[in-house]
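The other protein chains are all here in position, but one chain of the complex has been omitted.
Naming follows writing order (A and B), and every chain is counted from residue 1.
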Amino acid sequence: MHTPRDLTPDTTRSADLAEAAATVLARLRARAPKVHCITNAVAQNFTANVLLAAGCVPSMTVDPEEIAAFVARADALLVNLGTLDRERRAATEIAVETAGKDNVPWVLDPVFVDRAPPRAAFARVLVGRGPRAVRLNAREFASLAEAEPTAEALASYAKTHATVMALSGETDLIADGTRLAGIANGHPLMAKVTAMGCAGSALVAACLAAEPDPWRAAAAGLLIIGVAGELAAAKAQGPGSFAVAILDTLYNLDEPALIQRAKVT
Amino acid sequence: MHTPRDLTPDTTRSADLAEAAATVLARLRARAPKVHCITNAVAQNFTANVLLAAGCVPSMTVDPEEIAAFVARADALLVNLGTLDRERRAATEIAVETAGKDNVPWVLDPVFVDRAPPRAAFARVLVGRGPRAVRLNAREFASLAEAEPTAEALASYAKTHATVMALSGETDLIADGTRLAGIANGHPLMAKVTAMGCAGSALVAACLAAEPDPWRAAAAGLLIIGVAGELAAAKAQGPGSFAVAILDTLYNLDEPALIQRAKVT
Partner (left out) sequence: MHTPRDLTPDTTRSADLAEAAATVLARLRARAPKVHCITNAVAQNFTANVLLAAGCVPSMTVDPEEIAAFVARADALLVNLGTLDRERRAATEIAVETAGKDNVPWVLDPVFVDRAPPRAAFARVLVGRGPRAVRLNAREFASLAEAEPTAEALASYAKTHATVMALSGETDLIADGTRLAGIANGHPLMAKVTAMGCAGSALVAACLAAEPDPWRAAAAGLLIIGVAGELAAAKAQGPGSFAVAILDTLYNLDEPALIQRAKVT
């Protein structure tokens, strides 16, 4: 991770991000928050299983007529732009408005905005609607922000848009404009299972239901899935068994292991 | 299970439900019935795999223009209200009408009717269209029937609506207004895999293609998946490996094991 001058990692705060993540995980299991996901067709099943494994109750409708009722009863919302279609676009408008009115925290995952300009435009509109966090990869950030995916650009974008930016990569970066953390957990097999990033975003949404500071919540979500990924890879023979093992690992992940394994910088 | 006064379990009949389930399973494997599913986007893949593992041939289109052709050629139909949208609603109307005309038995699974009032209203209309069975959980029953989820209320609802009610829970209850059975099989991990209940409903639909008595068919479906769940849990390390193991178990489940393991009350 290249650390920009003005954003020296705050080690006092970073050091306890691992403990914060353990607390968040315990709360998910105790409280079973309802997490509504507008997510792509490829990711729906795996995302639901990741949320269930972490103790949450997922729901997944994307119907514009039902979405307000689901969001109003939810503890957190994910808006993922994969396989975006007219129905998902309409549902997102209503969901985001409902979330704003009912104070339901939400995460934006602007999947593949680098592939389709209209999707990037829609994502930019959504950033203005107040997501607590945006989870994305370097190509998606470059397209969304029209900037190189550096820690400085990330922090600047977070500050301008008053949100938390969570950039997945070899080291994940979480920035809210004043704070920056890096998470060096995870495993290359995570990129070989479809919807792994999408499920990570859903977990960030879940964490927002259990931790009021969105920067800590975003870090917790990526730490939990990153550590689970590392532990699962040790048992996997390839991406098939890895996808299975990460669900088992999330379900069984104990809090001391999470704290001990966390690589926060 | 709380047994209501007027509905003493009929042990003569209950005792042989396990054998009936074994017969139904053998028929599914021998006849490979075609089961068409209008089901939610989260459940489609897992449901298809459960049906295949049990020997059936699943199809899954929800397109209003194609649905009549698929239902007319099917041996059973599932209508699951998860991720209900305009297309699924329109397809359901046509599917249910086709099923009525062509005498294709069908099951209603009113997923999450407790979360969205319009969905509950639609479910009530569908109950009036003649499903052979309704498979749901306690919260969904309470919302659908506007009554406490007791065995009495279940039996009364079944009688009024001339259908079989199959209520999933620690002990599943199957009532048709005159008969009541409880099934105490299953495992807590079943609640940690998305679409497990949906797949159970699909299996009930499949059983309707192999057993003309819908009360016995519903009991068979829940027995088969409940026993498979117990056996699979013994080999699983968490919800990921459990979902894999239940497919393997269903595929390999032998009839004596099914009879021996069945906990029917």
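Please note the rule applied: a residue touches a chain if its C-beta (ideal position, glycine included) is under 8 Å from a C-beta of that chain, and two chains touch if they have at least 3 such contacts.
Keep in mind the model is a prediction, meaning the values are calculated, not measured.
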item: Residue, one of A:70, A:112 or A:215, that touches the chain absent here; value: A:112
item: Contacting the left-out chain in the complete assembly, out of B:69, B:125 or B:162; value: B:69
item: Residue of A:150, A:194 or A:252 touching the missing chain in the full complex; value: A:194
item: Of B:87, B:152 or B:255, the residue in touch with the unshown chain; value: B:87
item: Contact set of subunit B toward the excluded chain (per top definition); value: 41, 44-45, 48-49, 52-53, 58-63, 65-66, 69-70, 73, 87, 243-252
item: Absent chain, residues of subunit A that touch it; value: 40-43, 45-46, 82-86, 112, 115-119, 191-195, 236-241, 243-244
